[in-house]
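In this view, the complex is presented without one of its protein chains, the others remaining in place.
Think of it as A, B and C in the order they're written, each chain with its own count starting at 1.
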Amino acid sequence: MSDQLKQRVYEANMALQRHGLVVFTWGNVSGIDRDRGVVAIKPSGVSYADLTPQGIVLVDLQGNVIEGDLRPSSDTPTHLELYRSFPGLGGICHTHSRYATMWAQAQREIPCFGTTHADHFYGPVPVTDALVRDEIDGPYEQNTGRVIVRRFAQLDPLQMPAVLVANHGPFTWGKDPAQSVENAVVLEQVAMMAYGTLLVNARQSGIAQALLDRHYLRKHGKDAYYGQANKAEE
Amino acid sequence: MSDQLKQRVYEANMALQRHGLVVFTWGNVSGIDRDRGVVAIKPSGVSYADLTPQGIVLVDLQGNVIEGDLRPSSDTPTHLELYRSFPGLGGICHTHSRYATMWAQAQREIPCFGTTHADHFYGPVPVTDALVRDEIDGPYEQNTGRVIVRRFAQLDPLQMPAVLVANHGPFTWGKDPAQSVENAVVLEQVAMMAYGTLLVNARQSGIAQALLDRHYLRKHGKDAYYGQANKAEE
Amino acid sequence: MSDQLKQRVYEANMALQRHGLVVFTWGNVSGIDRDRGVVAIKPSGVSYADLTPQGIVLVDLQGNVIEGDLRPSSDTPTHLELYRSFPGLGGICHTHSRYATMWAQAQREIPCFGTTHADHFYGPVPVTDALVRDEIDGPYEQNTGRVIVRRFAQLDPLQMPAVLVANHGPFTWGKDPAQSVENAVVLEQVAMMAYGTLLVNARQSGIAQALLDRHYLRKHGKDAYYGQANKAEE
Partner (left out) sequence: MSDQLKQRVYEANMALQRHGLVVFTWGNVSGIDRDRGVVAIKPSGVSYADLTPQGIVLVDLQGNVIEGDLRPSSDTPTHLELYRSFPGLGGICHTHSRYATMWAQAQREIPCFGTTHADHFYGPVPVTDALVRDEIDGPYEQNTGRVIVRRFAQLDPLQMPAVLVANHGPFTWGKDPAQSVENAVVLEQVAMMAYGTLLVNARQSGIAQALLDRHYLRKHGKDAYYGQANKAEE
């Protein structure tokens, strides 16, 4: 059970590197076994070349290490806050990928400028408030999770599997670790194309609600008709 | 006959990936056998790693599946609308390539800023109208084809083998599937260089008609003198 | 003799591709044997995968084919005009490399913003006049050479081995074909960094003349002290 979870988290972390989203040790992926309340996460500061499935650390939802010789990622309290607050999450990914980080640093949400975005994210990708001094000086990594949760008061994390932490970078998530990485890849593409869209047409606004609905629901609604998944029932 | 068409469409889809124009399963290429009225197209949502010539789906011009176990690309109705409206087309390619998509999202045509553009596209690359609500809520993918066809009322699709669908991305075409991909590659280069041209000189306008004529006709006119094609007659 | 020249021109053309400066068949390099008045140049429209030393075409300075079964590059008359006008040139390179072409399309010279530029080009990289209608409708490729030569009325082509043809792209040259390609690589880097410099600081102007002199002469003057070339005499 644990070995499978550690293997999946290991593979998702390695995929992060393969997709060109990380430099050195920047970035981490975790996964959760909801039945047992166990979270598997990348160890802190370990290079991808040295990472092994055995090196993945297991912690409980309060952050106590259950299994593993290495210290878990310093971002672990952020992951845990998200798992506790958003019950639908099975995997979480954090990177400093270039274009998503630009928007996070600029403290601007990513407008939904096109169907690539609408296929994956149901609306503009939100940016959190900047942490205030007390939040920074207190349990900083957990508070990073809290500003994300606060930003989602009116948002469904399953329809918006990405957020930009102000002055920092993106977090993405999904039903499992692999999907959280897939959403990180998509977010980076979307962020890059939105950046260029803005430079070509500074006054461009987001797409019509009808187009957003059409594309998002084409892939994610109960009547989804993209891919081969519902083929059998046709 | 069908096997050759499927093989060519398979190879054109794989070329799309080799040229770095696609992420995950975004993008599809089709080809047509005009004599038999058969269109071969990529199956929906299948990764390039899993794609095989056998997986290519055959449909008729009304979209009925003739051969293949997989569901055809969700963009099939767009391809079919173009094949029905533009008799000279032998292959069609759709991508979300980065720079072309920026222009599509910005809803700006790509001005003809130089000879690279003029060598391949006879004038600015057009952008369609945005689909209105009824077009989005109706047969959306077919209507995407219709806004393209409407945009070409005054344009010759053989002299302008590319279009930007507003808020979406590019479609390109050619005499066969391979050429539609080649035009997608050129469009991406042209879009990238036009983007930079605009940033370096926001007031730059398109090149003179005489230069456009010279370059386009040097490669495409009856007196073309580029390449080795007419060498024998010299 | 001819075989050596063809081999060097072949290798320089292949280097063009290896450095990522060309897409498809865009770009060509030539070299000259001044003693015999023979120019070797890439054949027109031949892909780099199919290019061989034997495919390189030999022409005289009037453009008559001396050796080779293929048609020479359609840009041959431009190369010849430059060889006839600038006696110090041993090799010429033409590309549509991305950043240099942006500046050419924007019709702006590349300011000398830093020492990378000053190490190789003695001042701003010039841009030609746009060709007028009569020049386009006449012997177009030769006239492209003429507008370059006209632009160099007050410039020394050996101190400025690069030019941007307006609405088109860069030509670079050197003492031999390999050096013309090296200058194309440097020009692309310089063009890219100048582009970013302008976006970060729109009001930035070129570096001081003293710094330009220092860097250019450090590498190219009679007292050059960069590299190992003059080591023995020390």
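One rule holds in what follows: contacts are C-beta pairs under 8 Å (C-beta built on N, C-alpha and C of every residue); 3 or more make two chains touch, one makes a residue touch a chain.
Predicted model only: the values in this text are computed from it and were never measured.
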Would you mind listing the shown chains in contact with the chain that isn't displayed? A, C
In the full complex, which of A:105, A:142 or A:201 touches the chain missing from this view? A:105
Could I get the residues of subunit A that touch the absent chain, sorted low to high? 23-26, 43-46, 70-71, 74, 96, 98-99, 101-108, 130-131, 133, 136-137, 140, 167-169, 195, 198-199
It is residues of subunit C that touch the chain not shown, namely 113-116, 182, 185-186, 189, 192-194, 196-197, 199-201, 204, 207-208, 210-211, 214, 218, 225-229, 231, 234
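The definition used in the following text is that only the chains that are shown with their structure count from here on.
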Shortest chain-hopping distance from subunit A out to subunit C: 2
So, comparing each chain's Cα centre against the centre of all protein Cα atoms, which one is closest? B
Between copies subunit B and subunit C, what's the superposition rotation on C-alpha atoms, in steps of 5 degrees? 90
Counting shared numbers against all numbers at the contact of subunit A and subunit B, is it over half, same, or under half, different? different
Just give me the whole-number Å value for how far the CA centre of subunit A lies from that of subunit C. 47
Between subunit A and subunit B, what distance separates the C-alpha centroids? Give it in angstrom. 33
So which stretches of subunit A touch two or more other chains? none
